[in-house]
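Excluded from the complex is one protein chain; the other protein chains are retained at their positions.
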Amino acid sequence: MLLDIASWALILLGGAFCITGAIGLLRMPDFFTRMHAASIIDTLGAAFILMGLILQAGFSLVTVKLIAIGILLFLTSPVATHALARAALARGVQPMLAKGDVSSNS
Amino acid sequence: MLRIASLLVALFAFWVLMSGMFSPFLLGLGVASVVAVTWLARHMEIADREGHPAHLRLVAVVSYWLWLFKEIWLSGLKVARIILDPRLPVSPTLVRFAPSQKTAVGIATHANSITLTPGTITVQANHQEFLVHALTRDGAAGVVESEMNRRVREFEGSDLEEND
Partner (left out) sequence: MFAAAAAALLVTLSLALVRAFRGPTVFDRVVAANSIGTVAVLLLAVIGFLTGRPDFLDLALVYGLLNVVGTIAVLKFFHFGDLGEPGDEEGA
């Protein structure tokens, strides 16, 4: 019962983070800031939903599979994000920068 | 040789996880394909220090991941608060700095950890210099000479090539 409540809380928290990230994806002003919003979905949203599902699954092969999905997401999402950022910069997408910035984009 | 053994064990564990069957025939098929894949990996020379970093100590890796989860949680909360703030207080910043890691595994771990933490993204990464885009000015200040830099330097191990 306690385990059920904990897993429900985790799943709801993960869902909330997913929606937050999606709102950020719509609200953010330029491409690079949108990527930060998307990384919330990839990390916190995914982690909490998977943790909630793990608590539901108990100790079985399903748990190990969920952990494998989590590891896969956590290893691949930064690679895709990094490739995306680098490709965008190489193609000349200029990031919007705050005023009074010390370092310049060469 | 240790690397080959650990690759065999890891691949076989993955086979058992994916199949979920324990009949001798299927396990035998698993052993056969694991041996074939390992032979292929050795033949293609991708089972090296970088492709299968078995030299890292498990305790160090696990404790680093736990610390990274804590960091992701903290900065994720910050970014979520910025997104839900009606004024949207972002101050996007690009920052360059030199990482202190020496090995390719260390550089990759550091760059991926920065990207994995919400609010900071590694745009360019090589041995001399990282270019990081941060959502806020504070976030940009936080990645230079950070605790993450120090921790990755600790667990990456030595630069020396080992022969196996």
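Which chain is which? They are A and B, in the order written, and residues in each are numbered from 1.
Keep in mind that, in the parts below, a contact is a pair of C-beta atoms (placed from the backbone, for glycine too) under 8 Å apart; a residue touches a chain by one contact, two chains touch by 3 or more.
Given the structure is predicted, the values throughout are model-derived calculations rather than measurements.
**Q** Which positions on subunit A touch the chain that was left off?
**A** Subunit A touches the missing chain through residues 8, 11-12, 14-16, 18-19, 21-23, 25-26, 31, 34-35, 38, 41-42, 45-46, 49-50, 52-53, 56-57, 62, 65-66, 68-69, 72-73, 76-77, 79-81, 83-84, 87-88, 90-91, 93.
Everything that follows uses one rule, which is that only the chains that are shown with their structure count from here on.
**Q** I'd like the Å distance between the centres of subunit A and subunit B, where a centre is the mean of that chain's Cα atoms.
**A** Roughly 16 Å, centre to centre.
**Q** Any idea which subunit B residues touch subunit A in the complex?
**A** 17, 20, 69, 72-73, 76, 79-80, 82-84, 88, 90-96, 111-113, 115-125, 133, 135, 137
**Q** Going by the contact rule set out above, which residues of subunit A touch subunit B in the complex?
**A** 17, 20-21, 23-24, 27-30, 32-33, 35-37, 39-40, 43-44, 47, 61, 64-65, 68, 74-75, 77-79, 81-82, 85-86, 89, 95-98, 101, 103-105
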